[in-house]
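Apart from one protein chain that is not included, each protein chain of the complex appears where it belongs.
Which chain is which? They are A, B and C, in the order written, and residues in each are numbered from 1.
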Amino acid sequence: MAEEFEPRIVAFLCKWCSSAGSDLAGVSRMEYPPNVIPIQVMCSGSVSPLYILSAFKKGADGVLVSGCHPGDCHYIKGNFYARRRIALVKGQLEFIGLEPERFQMSWVSAAEGKKYTEIIKDFVNTLKPLGPQTKLRRNP
Amino acid sequence: MVKLEDLKKEATQILKSGKVKYIIGYAKGAAGFMPIPAFISDPEDAENLTWNPACVHNLTKFIVDEKKRLKKEKKPDNRPIGIIVKGCDSRAINVLLQEKYIDRDDVYLLGVSCEKTGVVDEKKLAKTLKGQRVVQIDFEDNGNFLVTTESGSEKIPAEDVLAERCIECKANFPVVFDIVFGEKIKRQVDKPFQSVETIEALSQKDRWKFWKEQLDKCIRCYACRSVCPMCYCDECVVDTISFAVEPDTSAEEKAQKIKWIEKSPNLSENIVYHLTRAMHLAGRCIDCGECERVCPLDIPIRFLNKKMEKDAKNFFDYEVGFDPDQPSLVSSFKDEDPEDFIR
Amino acid sequence: MEKILQKKSFPKWVEKLDAYEIYSPVKKDNTWSYEIINTPGDIELDYPNAVQAPKKIINPQREVVLEFGRSDDDSLEVTEVLPEEKSVVIFGVRPCDAKALTLTDLVFSGDIKDNYYGKRRKQTAIIGLACNTPPSPNCFCTSVDGSPHSEDGFDILLTDLGDRYFVKSLTNKGNNLINLGKGLFVAPKANEKKEIAKIHADAEKKLKRQVNDAEKIPPKLKEMFESPFWDEESMSCLRCGICTYLCPTCHCFDISDEVTSVAPFKGYRIRTWDNCQFPDFTMHSSGHNPRPDKASRLRQRIMHKYQYFVECYDHYQCTGCGRCVSKCPVGIDIIEVLNKVRDYG
Partner (left out) sequence: MKKKTGVFVCHCGINIAGTVDVKKVTKDLAKHPGVEHSEDYIYMCSDPGQNLIIDSIKEKGLDKVVVACCSPTLHEMTFRNAAKSAGINEFQCEIANIREQCSWVHKDMDKATDKATRITRSAVERVQGNESLEPISIPVTRRALVIGGGIAGIQAALDMANTGYEVVLVERSPSIGGHMIQLSETFPTLDCSQCILTPKMVEVSKHPKIKLLTYSEVQDVSGYVGNFKVKILKKPTYVDPEKCTLCDECVRVCPVVTSNEFDLGLTGRRAIYIPFPQAIPATYTLDIKNCPGLLPIACGKCADVCDPEAIDYDMKPEIIEEDVGAIVIATGFDLYEKENLSEYGYGKYPDVLDGLQFERLCSASGPTQGKILRPSDHKEPKEVVFIQCAGSRDPELHCAYCSKICCMYTAKHAMLYKHHVHDGQAYIFYIDIRSGGKGYEEFVQRAVEEDGVIYLRGKVAKIFEEKGKVKVWGVDTLSGKDIEIDADMVVLATAMRPSDGAEDLAKKLKIALDKDGFLAEAHPKLKPVESVTAGIFLAGAAQAPKDIPEVVAQASGAAAKAIAILSQERLFHSPNVAKVNLNLCTGCGMCVDVCPYEAVSLKDGKAEVNEVLCEGCGTCQATCLRAAIEVKNLTPAQVHEMITASLGG
C-alpha cells in the first residue's frame, strides 16, 4: 500500500512573535504534525519573494510566512511591508496557476502557541489531498 | 497631429545650440517599415528623424545605457540627452526619476502624442494584411492608420492592429516633457485590465496549462530583461549573467553569489526568473510592452506585469509613473492595505 | 538517389518511419518550432522558417553530461551521462540550417571530437526542404556561399513540385529512409528534372537581400579591430541573446554544476548554450572583462563569423538565414553591418 503523502512545509517565522509563539507551543507540549520546517528570520518584512519561490522550487509543498500582528511588529512596521509584498506574490502565484492553498501568511503572536499549531494542522490537512507540489519544483 | 517638421526643427535647433549632447529618436531602418533607434548628434542628421505608428521602442532604455557609460568616463560630458518619448515612455522617465536613477536635467524630453491611437503590433498588422509587405505606416485622422504596402495604400482602423498595451493605455500622451508635439486626445479606456482578466477567468488548472506551455518555451535569451528600462541593475539577482564583478569584489562575495536559478532553461528555473522579474517590476513597470514585443518566442510575459499592475491598483490604489515623488509601491504601505488573505 | 513522391503518399512514407523519433515544424500559437510529432498528419511543410533552427535538437540548449553524488560510504560517485540512443528524423529543414550543421561539424567533429554532439548528429537524419520562395524577407544565403536549394548537410532534400515532392537522397542514411517507403517512390522524368532546375534558379532570384563581394569582408575586418565603427553600430544593441541563441551556427557553451541536494549530496554537471552577447561571457574571476562593452561584443559576433572562422575553417560562420536580422529587437541588421564593413574607410 502506498504510504500516505506527507506534505513538506517551510515556515518563515519572525523571531519575536511567530517563532516565539511556536516555541510556546513547544513549551506547552501542544502536539502538531511534524511536516513543517521552521526557518527563523528577524522580521516578516525580511522575507523576500525569492525565499518563497526558492522554497517551492526546492520542493516545498507549502510555504508559510508568519509575523507579528499589525501594530505589534518588533521593528514597528516590518510586517506592514510584508503584508503588501506577500499579497503581490500570492497574486502572481495564483495567476500562474499554483493552488492558492499552498502559500499562506499568518499573524501569530508570542502568546499564540495554540494558533500556530492550528495553522500547521490545517495547512497539512489542506495540502494532503492536493498531493505533491510539482509545478514549481525543479525538474531534474 | 504631430508635425514631423516641427520635431525636426526643434531637434536641429537644440543640437545646434549645444543644449543637448545628442538626441535619441527614431529613424528609418535598412529594410522593412520598422524604424530603428537613432542617435543623432549632428544637426544635419535631424533630417533622418521619423515619427509613425511603428515607433514602438521605448527609447528611455538608452538613457539608462548612457548613464552607465557616463559612470565609467573620467571626464563625463553631462549635458542633457534629448529623447523622444511617448506617453508610456514618459512614465518610464518618471520611474527613473522616482528611483533617482536619473536627474530631471539629464534629459530633454521631446514628447510626442500617440494621437487617438498608439503604436502598431507588427504581428497583428501582418495578419491583417495577409502577407502583403508593408513599406510605410502613418497616423491618419480619426483613429486610423494609413498603411502603404507594395501594392498600394489603404486605411486601416488602428484598433485592429494596435499593440495590446496601447489598447489598455491609461495615458497616451506624455506625462512629463520639455516640449511636446501633437495634441492631447484622450482615448476612452473602459477595461484597463481586460487582458489580465481573461487569464484570471480561466480555471486554476487552465491557467497552469497556459503558463506551463508558455514558460516552457523560454530560452532565457533575456531580451525581455535587456529591453526593459527598469531592468537597469548592474547585476540581476536571479542569475549571474551580468555579475558586477569589480576589482574590489572579494572572493567571498563571488562565492556567495546565490544561484536562485540555474542556467538550465527548464520550466522551474524559467518560472522563478519570470516571477522574480514580475515582482521586481511591481510598481515600476509602466507597461511599454517592450518585453513582450521583443520575445522571439512570443511568450506573453506582459500579462505577468499587467497582473501586478492590476493588483497594485486594486489593492493599494497605486499607479505607476505619474508622480516621480511618490514612494515606490513596495517601500510604502497603508494601514488599510488588505489582509483578508492572512490568517 | 533521386525520386518523386506524390504528396498524398507522403504520410504513408512517414508511417513507415515508426522506428524513428520524428521532428517537424509545428505551429504553436503564432510561431513555428521543431517539435516531436505523433502522427504524419502533424507534419507541416508549408511554413516560413522556424524561430529556432533544428540546432536545438542536435545541440540542445541544456545537456546533462555527468551525474555526481556522495555515496553512503562518503565517497564521491561520478557517472557520465550520454545522449539516449535513438534514431531521429527531422523533417522540413531549410538549406541554411542544414548547412549550419556542417559548420558546427567542423568545430565539434574535427580534431576534437565532442561525443555528445557527434552522437546526436550521427543518429539523426536531416530531411530538408528547398526554399522555392525565401522563407524570410531577410534571407541572404546566396551571399554567403549558400543557396535556397543547397544540399550541404542533408540526408534527403525535398523540392516542392505542387502535388509531388522531388526527393533527392544524399547519403546512405537518406537511401535507407527512402527504402523504408518502397513502392511509394518513382523515378523522376526528364521534364520533371527540368522543372526542378527552373524552380531552383527562380528561387535564387527571389532573394531580396544580399551582401555583395562578401569575400572582401574578412580581410577588411582584420584591420577594423580597433575601429570606432563598432561603437557606432552597437549604440542601440541591448546585449540580449536573441541574435546568437537563434543563430543556427552559434555553438558556444558553458558548463556548470547544478547541485540538487546537499544531503545526500547530489547533482548534475550540465552543459548549456552560452552567449557572446552576455557581459559575463568573458568575465574573468579577477573582475577584468576583456570585452567590457557591447561594441566589443558586437565586434566579436561579426569577427567570429566573418573573420576568425574563415581563417580557421575557410567558411563563413553564417549561412544567411536572416534570423538575427528579423528578430533583433532594435533592428541591428547584419546585412547592413557587413555592407558597411565592406565599404568602410
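Please note the rule applied: a residue touches a chain if its C-beta (ideal position, glycine included) is under 8 Å from a C-beta of that chain, and two chains touch if they have at least 3 such contacts.
Just so it is clear, the model here is predicted, and its values are computed rather than measured.
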| item | value |
| --- | --- |
| Chain not shown, its touching partners among those shown | A, B, C |
| Hidden partner chain, touching residue among A:Ser22, A:Gln92 or A:Ser106 | A:Ser22 |
| Missing-chain contacts mapped onto chain C | 70, 74, 260-263, 265 |
| Absent-chain interface as seen on chain B, which is shown | 99-101, 232-235, 237, 244, 246, 248-249, 253, 256-260, 280, 327-328, 330-332 |
| Contact footprint on chain A, counting only the chain that is left out | 6, 8, 10, 20, 22-27, 29-34, 37-43, 45-51, 54-55, 58-60, 74-78, 81-82, 85, 117, 138 |
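Here, only the chains that are shown with their structure count from here on.
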| item | value |
| --- | --- |
| Euclidean distance of C-alpha centroids - chain A vs chain B, Å | 36 |
| Centroid spacing, where centroids are CA-atom means, of chain A and chain C in whole angstrom | 47 |
| Shared interface positions of chain A, touching two or more other chains | 138 |
| Of all residues in chain C, the ones touching two or more other chains | none |
| Complex interface listing, chain C residues touching chain B | 28-31, 33, 51-52, 61-62, 137-138, 208-209, 235-236, 238-242, 245-246, 254, 256, 258, 270, 272, 275, 278-280, 283, 285-287, 289, 325, 327, 329-333, 335-336 |
| Touch list for chain A against partner chain B, complex | 49-50, 53-54, 57, 70, 77, 80-81, 83-100, 104-107, 119, 135-139 |
| Chain B residues within the chain C interface of the complex | 29-32, 34-37, 39, 57, 61-62, 123, 133, 213, 217, 219-223, 225-227, 240-243, 245-247, 249, 254, 262-266, 290, 293-294, 296-298 |
